[in-house]
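Worksheet for the structure shown next.
The complex appears here without one of its protein chains, the remainder shown in place.
The block that comes next holds chain A.
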Amino acid sequence: MIDFQGYGPRLLEGALLTLELAVLSLLVAVVLGLVTASARLSRLAVLRLPAIIYTVIIRGVPDLVLMLLLFYGAQIGINQITDMIYDRWGWDIFINIDPFVAGVITIGLIFGAYMAETFRGAFLAVDQGQIEAAESFGMSPWLLFRHIRFPLMMRHALPGLGNNWMVLLKTTALVSIIGLSDMVRVAAEATRATHQTFLFMIPVALGYLAITSLSEIGMQWLKKRYNAGFEEAS
């Protein structure tokens, strides 16, 4: 057995944190992406414009810079707001930003923009006749979204979604820079302490490869599910 010099349990905890972070930020990103994609396809410019600005800004700036800005900036911003509340009304509120929450929100916010692009293309690819048929059945907009638009859209969105998930998973490594003990941070600390780079970095790399390989299998399953009723092309 490999001797992790006492870092074994912390590495495992770090791996768990990486997974939790990735799954939670994926959820945030998918919800944000759906909302933003719908806003971009809206007839109202008031909804369209913010969505366009959001996607352009997020995709023009590195993830790490956004993470630093949100992590260090949000705390100061919130302190200023709570100070203002204290000055005006005398309520003493103290909100401390948890690095985990900051990580989930930042990664969700970043990938929400990428998801929005994926979903927008997929929404546009849905056959208009299906929507019209649903409308003529008298479906309410929400029912139409749940039963018709979303399942049909997912078929087109899946490849892009899978891609985004892989990139998101690797982006979670950046939270080690803002102080979260994910597996990369534990491995970096262990490396600095013991000077045995490969002993710690290679298992972590294998951890990422394992997650991506498992995701590949999951994607195949999802693809089968959402392709039900459609002929395979080749």
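As a convention for this text, a residue touches a chain if its C-beta (ideal position, glycine included) is under 8 Å from a C-beta of that chain, and two chains touch if they have at least 3 such contacts; residues count from 1.
Keep in mind that, in the parts below, contacts and distances are computed from a predicted model.
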Absent chain [UniProt protein name; select from "Short-chain dehydrogenase", "Arginine ABC transporter permease protein ArtM", "Prolyl oligopeptidase family serine peptidase" or "Response regulator transcription factor"]: "Arginine ABC transporter permease protein ArtM"
Candidate in contact with the missing chain, chosen from A:5, A:42, A:140 or A:212: A:212
Contact partner of the left-out chain, one of A:148, A:161 or A:187: A:187
Missing-partner contacts on chain A, residue numbers: 57, 59-66, 68-69, 72-73, 76-77, 166, 170-174, 176-177, 184, 187-188, 191-192, 195-198, 201-202, 204-205, 208-209, 212-213
